[in-house]
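Read through the structure below, which is laid out as structure tokens, and then see the notes.
Left out: one protein chain. Kept in place: all the others.
Going in written order, the chains are labelled A and B, and every chain counts its residues from 1.
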Amino acid sequence: MADKIRVATASLCGCFGCHMSLLDIDERILELVQLVEFDRTPLTDIKTVGDCDIGIIEGGVANAENVEVLREFRKHCKVLVALGACAVNGGIPAMRNSFELRECLEEAYIEGIGVANPQIPSDPEIPMLLNKVHPIHEVVKVDHFLPGCPPSGDTIWTFLTELIEGKPIGFPYEQIHYD
Amino acid sequence: MTHEEIIREIIAPSGTSRAAERSQLLQYLCQIQHQCSYIPGDAITQLATRLQMPASEIQGLIGFYAFLHEQPRGDYDILLSDSISDHLLGSRLLLQQLCNRLGVAPGVPRADGRVTVDTTSCTGICDQGPAMLLNGRVISRLTDRRIDHICALIEASTAVTQWPAEFFQVDDNIRRRDLLLSEETAAATMDGKALRVLLETDGNAILDVIEKSGLRGRGGAGFRTGMKWRFCRQAESDSRYVVCNADEGEPGTFKDRVLLNSYADSVFEGMTLCAGVVGASRGYLYLRGEYRYLLEPLQAVLRQRREKGLLGQCILGKDGFDFDIEIHLGAGAYICGEESSLIESLEGKRGIPRNRPPFPVTHGYLNQPTVVNNVETFMAAAKIAVLGADWFRQAGTPESTGTKLLSICGDCERPGIYEYPFGVTIKQVLEDCGAVNTQAIQVAGAAGTTLPVADNGRRIAFEDVSTGGSFMVFNNDRDLLDMVQNFSHFFVHESCGFCTPCRVGGSLLKNLVDKLVNGHATHYDVGEMKQIGSLMKRASHCGLGSTAPNPVLDLLNHFPQLVESRLAHSGYEPAFDLDAALQEARDITGRDDPGAHIRTET
Partner (left out) sequence: MSSKNTFMLDGVAIEFSEGDTIMDAALRSGSYIPHLCHNPEFRPHGSCRVCVVNINGRQVSSCTQPASAGLEVDNSSEDLVQERRNLLQMLFVEGNHVCPGCEKSGACQLQAVAYYTGMLSPQYTHFFPQRSVDASHPDTAIDFNRCILCELCVRASRDVDHKDVFSISGRGIGSHLVVNSPSGKLGDSAFAATDKAAHVCPVGAILPKHRGYEQPIGSRLYDRSPISIVGDVAAHESDDQGDTHGR
């Protein structure tokens, strides 16, 4: 067990679609667990990240908590992977970058249809929003990028097996898409 | 006159062809801007109708040239020169002072419409800066006292014509004379002597002399002048053009300003000689907008030459030797110093460099064979025609014959114009201009080369350190990163935006330089700068893009210890200030608890 590769994953500002896609490797997940063991990930519900070989990040950086989690991952993971469009370039959430943060919050919490007791939340428990959503490489060093919304199970499988086997990373044509 | 009347007068049909009128478009816009302080929407509509062109194209022109505006500027429109040479003389503090005293933010007209304060790229007054343009006129030698005086005049609504004359004084500052500027040869080209030589011999003889002299283009590129003239002469066409490139925009270059101020007749003589040799009947002097104050004196010189029969029909009585010169103004676009951009601009278009081939010698202005030469080149050609190839070759090196005018500024006792034989060492130049405690020299402007003082044994010559004339000195008290940052911003401001590497790469590079200056760059960012810089050098569409990364690459290559001392200690730094990115949320929520901040990682 000791020489299994430790993998951690996290979803920042994303939709968990990339994690769902990870599960799309289907029965190959049995092969995968022969090779790796999971540290912090939504799949294990472990909340803090320990020293890992591979850290996989879904989602972009939209708030202070995202920054903190991302930094923890970078600190503890030998190899950090940006998984999916949001981690790679901000993705759909970054479409809010065309607007002022105030406009977004007012639209959601004040002007929005059906909003009761309109006010912009300011509880210290709530992570503070950055003025823009950023891809993760604009905050920490990223070693590998897997585009796609989400990247297919096959793409993820190709990547993980090549990485674990120490082969150069390369994909068949159909496995790379940005959407 | 109302704006409407001004516009009507400026764009009144000239009776020439529409193509010819269209090439006047930029000139119309410059005049409207000058007299109305902006280009009113009405003017755009009227011009579009008159010239039968899309209004959006005219807007595209206004959007391209920094001196043209669709919104009114202040009655007093101030542009402070933002070159590094002005910075060295304290211009940034003066900008602050000016804005504070007048109660304006840079670029935004004051609410009462009285004044705008903004910055502009190098105004070419580097030897007597800091300088500013006021409604297109140069004010030199700014001090805090002069700024206070200016503010008082503006608040009192004093007409610019009533301002103290010494404000507008621009000296030649010639410190060293050689072949071109010496008193002995001053008379050589007077009264059309070069043209007389042409009429006594013929075009071929002149071409032979020019070729034998080894004269190469003085703008910096160094193309052989005789060859250029010969190609143009040989090109098949009924009409040819001679264009003088007086778009002296390279930061730190001001020798053409001096030549046009005191030697314009020789320059026009050289242009006319060229016209006689290649068979051109029309010439243009493309004068950078910053030198608008020279426009009227230059036109006076042209008038005198016409009166003397040195321009116009049958020059010196020779049948068929017809040639005249028109002056076109630029409008704040460094790229127009590139010859094909200059031609586009002459045609009244956005100054986007053309694809080459074909080259201007065969397909230039209006697609006709065109010689484009620098001011100094035309002057040298005129002298060579009279005094001969050997006279010219007595100075210089075999590869770089003759002399070169250097415009020297920065940290030295005696800034100004120095004419040297090619081959002079940088050490000699530094001694002559009184530079002490020198750290580095920037030769050939922002697009040029940064040399550590240890390289002062190198020589000014095409085969060693080539320059169009700019020579800036930086002493040991200076932070070279200020210079590199200034140049990076300059290139972002001046990129035409046509090609990807210069447009996008230049901006990325500028942001990385800012990161370095702010102490947040890492080795990773240095790698990025090298990669982006080298891509720009190789893949750009024109010389601007391929030289724009030079200051950054020179810094990284020649001053590694300086760079190292300014790097952040971490291996990787965010691309933006994380805590500052929360400011907007703090403002909205009123939060300031620990969770409302992001600490810098240690």
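Assume a residue touches a chain if its C-beta (ideal position, glycine included) is under 8 Å from a C-beta of that chain, and two chains touch if they have at least 3 such contacts.
Just so it is clear, the model here is predicted, and its values are computed rather than measured.
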item	value
Contacts of the hidden chain among displayed chains	A, B
Residue among B:Thr16, B:Gln35 or B:Ser56 that touches the chain left out of view	B:Ser56
Contact with the hidden chain (one of B:Met132, B:Cys151, B:Val492 or B:Leu516)	B:Val492
Contact partner of the left-out chain, one of A:Ala82, A:Leu101, A:Leu129 or A:Leu160	A:Ala82
Given B:Asn135, B:Asn511, B:Ser570 or B:Gln583, the one touching the chain that is not displayed	B:Asn511
Interface residues of subunit B (partner: the chain not displayed)	53-57, 59-60, 62-64, 333, 350, 355, 357, 492-501, 503-508, 511, 528, 531-532, 535, 538-541, 575-576
In subunit A, positions touching the absent partner	82, 85, 88-92, 94-95, 97-98, 132, 134-135, 137-138, 142, 144-147, 149, 173-174, 176-179
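In this section, only the chains that are shown with their structure count from here on.
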item	value
Separation of mean Cα positions, subunit B and subunit A [Å, integer]	49
Of subunit A, residues touching subunit B in the complex	64, 67-68, 71, 100-102, 105, 120-122, 124-125, 127-132, 134, 138-141
Contacting residues of subunit B [partner subunit A, same complex]	524, 571-572, 574-576, 578, 581-586, 588-591, 593, 595-598, 601
